[in-house]
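This report refers to the structure that appears directly beneath it.
In this view, the complex is presented without one of its protein chains, the others remaining in place.
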Amino acid sequence: MRRILEVDGEDVPVWLASTREGHVLHMGEREIPCSLEQAAGKGAYTLELSETRIPMRIAVSESATFIHFNGRAYEIGRTDPAEALDKAGSGASRDQMLAPMPGVVVSVSVAPGDAVKEGDALLVIESMKLETTLKAPRDGLVAEVPFAAGDSFGGKDVLLRLEPQEETE
Amino acid sequence: MRRILEVDGEDVPVWLASTREGHVLHMGEREIPCSLEQAAGKGAYTLELSETRIPMRIAVSESATFIHFNGRAYEIGRTDPAEALDKAGSGASRDQMLAPMPGVVVSVSVAPGDAVKEGDALLVIESMKLETTLKAPRDGLVAEVPFAAGDSFGGKDVLLRLEPQEETE
Amino acid sequence: MSISKLLVANRGEIAARVLRTARVKGIKTAVLRHPSEVDSPAHLIADEVVTIDGPTPVAAYLDIAQIVDVAQRIGADAVHPGYGFLSENAAFVAALEEAGVTFVGPTSEVIDLMGDKIRARAFVEERGFPVAPSAIEDDDPATFVERARAVGYPLLIKPSAGGGGKGMRVVREDSTLETEIETARREGERYFGDGRLFVECYIERPRHIEVQVMGDGQGNVVHFWERECSIQRRFQKIIEETPSPALSEAQRLDICETAAGIARAVNYRGAGTVEFIYAQDGSFYFLEMNTRLQVEHPVTEMVTGFDLVAEQLRIAAGEGLSAAQADIPQNGHSIELRICAEDATADFRPAIGDILLLDEPRGEGVRVDSGILDGGKVTTDFDPMLSKLIVHGRDRAEAIARARRAAQDYVILGVTTNLAYLDAILDHPKFRSGDVSTGFLAEEATDLTQDWDPANTDILAAATVLSDARLVKALENVPEIYRLMGSWRN
Partner (left out) sequence: MSISKLLVANRGEIAARVLRTARVKGIKTAVLRHPSEVDSPAHLIADEVVTIDGPTPVAAYLDIAQIVDVAQRIGADAVHPGYGFLSENAAFVAALEEAGVTFVGPTSEVIDLMGDKIRARAFVEERGFPVAPSAIEDDDPATFVERARAVGYPLLIKPSAGGGGKGMRVVREDSTLETEIETARREGERYFGDGRLFVECYIERPRHIEVQVMGDGQGNVVHFWERECSIQRRFQKIIEETPSPALSEAQRLDICETAAGIARAVNYRGAGTVEFIYAQDGSFYFLEMNTRLQVEHPVTEMVTGFDLVAEQLRIAAGEGLSAAQADIPQNGHSIELRICAEDATADFRPAIGDILLLDEPRGEGVRVDSGILDGGKVTTDFDPMLSKLIVHGRDRAEAIARARRAAQDYVILGVTTNLAYLDAILDHPKFRSGDVSTGFLAEEATDLTQDWDPANTDILAAATVLSDARLVKALENVPEIYRLMGSWRN
């Protein structure tokens, strides 16, 4: 179960696994056993992490988690990569497709100058062990494909750009 | 839509009706137009009653409504007569049947000394325009039927008593 | 010997209150919890919540061995006992001492002395402080009548073995003394199987006035002025205030200095309270000394500006008192109301229930020391006191006005509380004029129950049915045609 968190302005990809002993948080190469219990009071919890018990207050919104502990409040952005990848095609504009998180290009089906129709498969990417096929958001001409198969890309990189559309009318 | 309220230790039968202009509370012979709007804060409402607007806080539990207004908290017991009548047979003990609210006896089917079986119809009562048939809660002998058809009874009056059951074993 | 981690061996509002001060002082904190307890504010404040077991929740909080073990296990270097439970238990103090954990309070010797009412009284009397004249039959049965006569009239005869007022007789004239003694002796035999008696001076319409003291155990003792605690039901205080409206400036200094003198006589360490009975003629007598923080200590904090728990922690850490007597002011007026889950109209029967809605008053001069949270539950496992409302005002009238506003704004729905009763006391002309005694609530009982305002019935009935979601929903489903009929009833 993967999530991309935004902690202190940085994207932090994590996943949570379940073992016989309980939950394990995977961050990079590290595996951190952890558990969370409800505690006294509205939104109060105790986090157990590496043998320490940390009391905290938590409130969860659609896309972020707000946590108050040790006298300070923090806001953690939360993205479900499965959903984020699906939305990759609906990036900043209908002209460019942005990477929702870091990953690797698996294959590229088009080259600059190609005419594509809405829904055509353009490229396949993998992020956090999930493959996603990016499809054309509209009819148009491919202007730029900055990455080749095997290339790594960062979060918010442009993965493909279409020629700007003529204003009709 | 009827309710029996317990206000300051007294049973107050009321019903609420709806007219083109809004809700009307019927208490005895009086008809009181009223409305309740949500207001600022948890459980906060404004009651409009006879042209006055009264700010209050309300919390509702299974069987009572708690109301804080004008600097004091009140607890109002709340009974749905339809449910209460159904439960009349399950009064204080399995030996006597208590009236859940004031009413009138419509008909009596048994007399002291009669043997009855669990589920036999014993008497029909009417409270708040609802007729209910009281049934025997167990097999036994009728010991006392204090009211005759046409008699009025009060809330918590004993409507019928069975002979105490022998301890078997 | 600074304190780095403090275990609060208590619960409810006092645990929360102690924990807050420890946090301000940068001390790590822990608090106890029995599994049956609902969430409370203390659990939110403490760095650590330690579960303790026991056949009943109260038994767990009285389990000395277990609590000392917790303190050692979590590395607490000090324990604050709050009030009640083990706060005046000399064995607990000794056990902590043996375990090398600091007890925030006096020595076990002082606790022992003051815990024995007869010894404490004798100790105080020997040192020349005022105690109520009395005569104990056992001291010398042959001279009992003579010594009783010397106490003066009116006097009160009590069975030595008695309690709860049984067999007590007031004697106002010498001519009836001997027959009343015989009657009391017979009643004592009948009720308690023990005819021995004692006699003490009977004080009419007494006040209960107490003085907060604090000592460093090095011979320095200061007082933090008095508290008037005459408003009692079932011998328990429910409204306390400071200054006492009864005292002149001279009397105030007199009673406060007497209290400090008593504390000095035992080389007192920590926070304590010397309780006096105060007669209408201005005389006062030592009753007892409580060797702990009192429930009503916040009114003292409000007028002096001192944090008494911070002082306790200073003293326990060997840092001594933070102020000399001259630095302790008595500014303005403060009143505390004890909010209890009880039905004041039914002989103060404890109430239980779920806290469905909680909204605490706030604002200038208002402090709430609460032991409950919204969504909580009130059970009979512990004392019915839910919370304390403490107000401060420039003068008594302002304090009363603020207390009334805050009591009226304090919303607790789902369990019966004494808030309306407390408000009625604050509004009583005799309370307003300060003309009270420990019998006040009993004497004025009828004046303190409000008549039902019939207009409320309409309001409450309307609000109840209109907030009944099932009912309103059902009504909305009634076909339009019936609703158009105007007064639909069936």
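Things to note:
Order of writing sets the labels: A, B and C. Residues in every chain begin at 1.
FYI, a residue touches a chain if its C-beta (ideal position, glycine included) is under 8 Å from a C-beta of that chain, and two chains touch if they have at least 3 such contacts.
Here the structure is a predicted model, which is why all the values come from computation and not from measurement.
Hidden chain, full complex: it touches shown chains A, B, C. Contact with the undisplayed chain is limited, among A:Ile58, A:Val110, A:Val124 or A:Leu141, to A:Ile58. Considering the full assembly, B:Pro55 is the residue among B:Pro33, B:Pro55 or B:Gly77 that touches the omitted chain.
Take subunit A: the residues that touch the chain left off the picture are 1, 3, 5, 7-8, 12, 14-20, 23-27, 31-32, 34-36, 41-43, 45, 47, 49-50, 54, 56-61, 65-76, 78, 80, 129. The set of subunit C residues touching the chain not shown comprises 16-17, 20-21, 23-26, 44-45, 298, 301, 305-307, 310, 329, 331-332, 359-360, 362-370, 392-394, 398, 401-402, 404-405, 409. Not every partner is drawn; the one left out touches subunit B at residues 39-42, 44, 53, 55.
Everything that follows uses one rule, which is that only the chains that are shown with their structure count from here on.
A count of C-beta contacts for the chain pairs A-C and B-C puts B-C on top. Annotation: 58 Å between the Cα-based centres of subunit A and subunit C. Under the contact definition stated at the top, not a single residue of subunit C touches 2 or more other chains. The set of subunit B residues touching two or more other chains is empty.
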